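Can you keep this structure in mind? I'll have questions shortly.
Not every chain is included here, but those present sit where they belong.
By letter and in written order, the chains are A and B; residue numbering begins at 1 in each of them.
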Amino acid sequence: MLTEFTIQTDGPALYEVTGTVAQWLHGQDDGVVTLMVRHTSASLLIQENADPDVQRDLRAFFERLVPDADDPQMRFLRHRSEGPDDMPAHIKAAMMPVSLSIPVASGKMHLGMWQGIYLVEHRRAPHTRRIAAAFLSCSA
Amino acid sequence: MLTEFTIQTDGPALYEVTGTVAQWLHGQDDGVVTLMVRHTSASLLIQENADPDVQRDLRAFFERLVPDADDPQMRFLRHRSEGPDDMPAHIKAAMMPVSLSIPVASGKMHLGMWQGIYLVEHRRAPHTRRIAAAFLSCSA
C-alpha cells in the first residue's frame, strides 16, 4: 500500500514522524516500509529520540561543515538565487539520506529502542514537506 | 522484476538516469523500485534537476571536503596504488548513498517535481558503471 505524509516545517530542525508512520502500519503483517522525502533540500534520518541535545548538536555540526553561502569559506558557490541557505540545503541533502527502508514485524517497525524517524528541514523559511511511503508485505 | 542499467562515465559528474529507470517501470503497478550502484567509487543521488549550477556546486563542495590524495591535508591516506583520486572516491562513496528505494504509483516513481536520479562518478578516468535494479509490486 502507498501513502504520502505531509509535514509543516518552520526552520531548520528535526521533525519526528515515527508515530505517524507507526500508526499507518498498524494492523499490517511482516514486510518493509520505504520512506522517501519528495524534496532536494530536506533529508530523512533515523536518530536518537532521547536527549534533545543530540538533535541540537547534529544541526550545529552540519551548520559548521556546510555554512550558509554568505560565509567567506562558501564563496565558491554559484547557485544563490534562492538565498544563502539554498545551496547548503542541497549539499546537506546529498550527505544525509533521502530514502529509508525499515523492516516491519507484525505491523511494527523493527527499530531499536532509541531510534526515531525524523524529517530534517535544511531551509530557514517554513515549508510544506511531503514524504512518499510504501509498505510491501513479505507474505503477499 | 530485476535488471541492470549500464552508464558510461567520463570524469567526475552527475549522470542522470531518471528517464532510463522511468521507462523500465512503464506499465507496472504500485510498488517500490530499488537501485544499487555495483561499485565502491560511485554513488546514487536524488538531486535537483533544474539549475545545472546545483550539480556544479555539489561537486565543488565535495572536492573541497575530500580533496585528492596529493593535497597536503590528505597526507594521512595509505591506499594510493590506483591514483590520487582513488581513496577520495571511496570516501565520497561512504558519504553519499549507494542504494535508493523509491515508491512507485501505477508504474510512475513518486518523485518530487524537482527531483532527478543521478549516478555520481567520483573517478577521473572513464568508467562503465552498472546499477542493479529491482521492482517489487505491492499487489503481488
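The criterion applied here is as follows: contacts are C-beta pairs under 8 Å (C-beta built on N, C-alpha and C of every residue); 3 or more make two chains touch, one makes a residue touch a chain.
Note that the structure is a prediction, hence the values are computed from the model and not measured.
This homomeric assembly is drawn with 2 chains in place; in total, the structure file defines 3 copies of the chain.
Following the convention adopted for this analysis, only the chains that are shown with their structure count from here on.
For this pair, chain A with chain B, the centres built from the Cα atoms lie 19 Å apart. On the chain A side of its complex with chain B, the touching residues are 1-2, 4, 32, 34, 36, 38-40, 65-66, 76-79, 81, 87, 90-91, 93-95, 97-101, 130, 132-137, 140. Interface residues of chain B, counted against chain A in their complex, comprise 30-32, 34, 45-48, 51, 53-54, 56-58, 60-62, 64-65, 95-97, 100-105, 110-112, 114-115, 136, 138-140.
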